[in-house]
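Left out: one protein chain. Kept in place: all the others.
Letters A and B mark the chains as written, and numbering starts fresh at 1 in each.
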Amino acid sequence: MDTFIQLTLNGLTLGSVYALIALGYSLVYGILKLLNFAHGDVFTVGSFIGFGALQLLGGSTDPVVPLWLLLVTITVAAMAGCAALGVVIERFAYRPLRDAPRIAPLISALGVSFFLAYSLQLLFGAEQRDYDAFSMGEGVLFFEGFDIGNVRVPLLRIVIIVSAFALMVMLWLLVNRTRTGKAMKATSYDREAAAMMGIDIDRVIVFAFVLGSALAGAAGVLFALRAPTFASLGFIIGLKGFTAAVIGGIGSIPGAMAGGLILGFAEAYTQGYVSTRWSDLFVFVILIAFMVFRPQGLFGKADIRKV
Amino acid sequence: MGDRFDDGDLTQPLEGAAESSAAEGGTSPAVGRDEWVARDEERRARRGGWVGTVETRLGVVPWWAWLTLFVALVCLLPVGVENGYVRRVAFDTVIFMLLALGLNVVVGWGGLLDLGYIAFFGIGAYAYAFMASDQFDLHFPTPIVILLVTLVGGLAGFLVGLPSRRLTGDYLAIVTLFFFQAFLTLTNNGDDVFGHNVTNGPNGILDLDELSLFGTTIPRTTSQGQFGVGYLYVALAVFVIVYVALRLLNDSRTGRAWRSLREDALAAEVMGMPVNWLKLMAFAFGAATAALTGTLAASLNGSVFPQDFEFPLLIAVYTMVILGGAGSQAGVVLGAILVSVLLEVLREPGDSRALFYGVLLLGLLAILKPSLRLAVVLVGTIGLGLVARVVAQAVDERWTSGVAAGGGRLAGWAADWVIVPETLAGWVAPVAYLTMIGAVLVLTLVDGWARIVLLVPTLYLAAFVWENVMLAKPEPTRYAILGAILVATMVARPYGILGEKRVEIV
Partner (left out) sequence: MSTGEKLLELRAVSMAFGGLSVVSGLDLHVDEGEIVSVIGPNGAGKTTLFNLITGIYEPTEGDILFASESIRGLEPHRITRKGIARTFQTLRLFLNMTVRENVMAAAYGHTHAGPARSIFRTPGQRREEREIRALAEKRLAFFGERLMGYRWDQPAYSLSYANRRRLEIARATATNPRLLLLDEPAAGMNPKETQEITELIGRLRDEGYTILVIEHDMHVVEGISDRVVALDHGVKIAEGSFDAVATDLRVVEAYLGTGGTARK
């Protein structure tokens, strides 16, 4: 039972980070029908920006600001930096290809992803960067917390899970309650019709990139609080984020959240009960199963072919 | 107009008043609107001057003549060049050419995004290792192995494509990407599959058999330990066979159907072409080519390791296909040569510096033409560099006392012009790199003299980044450049160097 609780906790932590990344894929896919391969690398850039901000503020052992402000600042820095990066990527790598065959922006995205990952390696090396969350506030993130049965739930996990869900709620409010958010929904439903209704499509697309990339930046920081980050991390994380989006039904916001959590749990339980070696393979099997039996995902609607 | 022609056909009105009025006089037959549009496009596409003449003349040469010429030249290469390293690079380039040909079937002809392509290359290599080494104590004769590997590769491609049959391009991309990941997981952890050692894990499989054809074993290395040139000829022979086979395939009912489905998949389906089946076929042909190539590579290397088949290789092959021109066989072969040589040159700082400045100069010349603007940019950039360096030296000696990487005269010149500090403060590299990228991106947005003025500091900044950041780290530099080439080609010239410009919506 204790193992189960521990694994569930692992899955929840991992899943909430996956969900944040999946949201970015879904937002962009919903509007542009573009699989943004570079999204995983934006996530990595976010974790590096967070690391840089952490160093600027004095490092984890002896920061110049209180712990809560430190965490908020590095997260906001990563979100802002990634949002800007997202805008630049959209403007220069995707916008010129908006009317090209669908394979063109995909290849461009592949190039961007590769360029980002190796630029990071070029500038900062291939070695791992550790936030050293253990040293923050003399270990308060690890020693504080509460117990479920015999399983300790440290503060760090609570911080990650709560922030991830807070961000998702904020996104949900942004999309459903603001004018731009509604314009976004309309655009994802029918781009041409939305344009004819006077919606500024360019603005909506940029907005989607800003939101998605900012979430990826936040996910980068939240992820790196627990595990070290490195230049090529984005590849596999991006792959999982996308899988989560597909499982949930790509283009759907609650779907991305559910998909992220499902994937997190699946991975945690496989690692705990089966084997760590094959857990990636298991994720792959889940994805294939979804694609064959329910390609529209949990929350997606079956596509109607237009002629 | 009627009495000018005695040809009866032409006295009849052709396309109504509007179109016959567009007819040109003289002895040529009347030209309809469609004909006029087509000829006008040709006229516009054709370049003037002697370049245009040469281009037109060369256009008449049939593809097989080009192929023969090309293969003959490569065959002669080992005669003139004794250097084992160059021969080895030539072999690797042929391998890349084969990989690019195979990917071209999938991407260029099938219009599918296959991100697991390198896994099939790996499957071919591992299949060879299984069938021709002590791993399972199997030592099949080479022709049988090659045949089996090609079939296995094609079958694997078919099976991987199967679950994504009904799905759009992006889904196929993600399934194949995962397949790639699964392949790497399997090969890396294959030393313990339920207690059986299959792939020997990260340690790879060593001591593969050498190729053996018609009773003769082809030695991997010469007696002096140099690259065995026999492998180059085998690879070339395979290249010719694959090139011709795919060419003939493309020039048939199947090829026509591939082109149709790339143009409009739904219309192709409604015209009786089984789109899903055709896609699977393109996929399988690509996979079979990759697997066959894997056999060649493994037989020369004499070993296979999981790390031989990683993501950067996939991007390299994609860059070849996209840069050369997806859909054009000659194009992707050219792309393979360019990228393969590029990757080789970038390994060595001296060569890579020469390439960098050479490409910059040629690029400027191509874009600005020999003009006043070019002179302004060149003089401005050199001047800016000299001034900047003097100022930097005056402020602090150590800012200019660094040594340019590599060596030779060019390195000396570079160090006299570019600021090369003894040690680079941690923040300098990221800031300079980001500013350079920002400047390049802004350059694409501005025009006229603003562009010329901005070009000067951008060029100098690029040289600074090149000398101080990129030369020191060839590995990430190579791949970052590949990524940049992919994006730049897609945005600026999506049909690549030799691909045909396509009309999307008219």
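Following the convention adopted for this analysis, a residue touches a chain if its C-beta (ideal position, glycine included) is under 8 Å from a C-beta of that chain, and two chains touch if they have at least 3 such contacts.
The structure displayed is predicted, hence computed values, not measured ones.
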Which of B:Val145, B:Ala257, B:Leu300 or B:Ala488 contacts the chain that the document leaves out: B:Ala257
Hidden partner chain, touching residue among B:Pro202, B:Pro219, B:Pro274 or B:Gly358: B:Pro274
Sole residue of B:Leu77, B:Leu155, B:Leu249 or B:Leu443 that reaches the chain not shown, by the stated touch rule: B:Leu249
Footprint left on chain B by the chain that the document does not show: 12, 14-16, 29, 32-35, 37-38, 41, 245, 248-249, 251-257, 259-260, 263-264, 266-275, 281, 285, 500, 502-504, 506
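Just so we're on the same page, only the chains that are shown with their structure count from here on.
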Whole-Å gap separating chain A and chain B, where each centre is the average of the chain's CA atoms: 31
Residue ranges of chain A in contact with chain B within the complex: 29, 33-35, 88, 92-93, 96-97, 99-108, 110-119, 121-124, 126, 231, 235-236, 239, 242-243, 246, 277-278, 280-281, 283-284, 287-288, 291-292, 295, 305, 307
Chain A contact footprint on chain B (complex, rising order): 107, 111-113, 115, 163-164, 166-171, 173-175, 177-179, 181-182, 185-186, 189, 192, 266, 311-312, 315, 318-319, 322, 429-430, 433, 441, 444, 469-470, 473, 475-477, 479-480, 482-487, 490-491, 494, 504-505
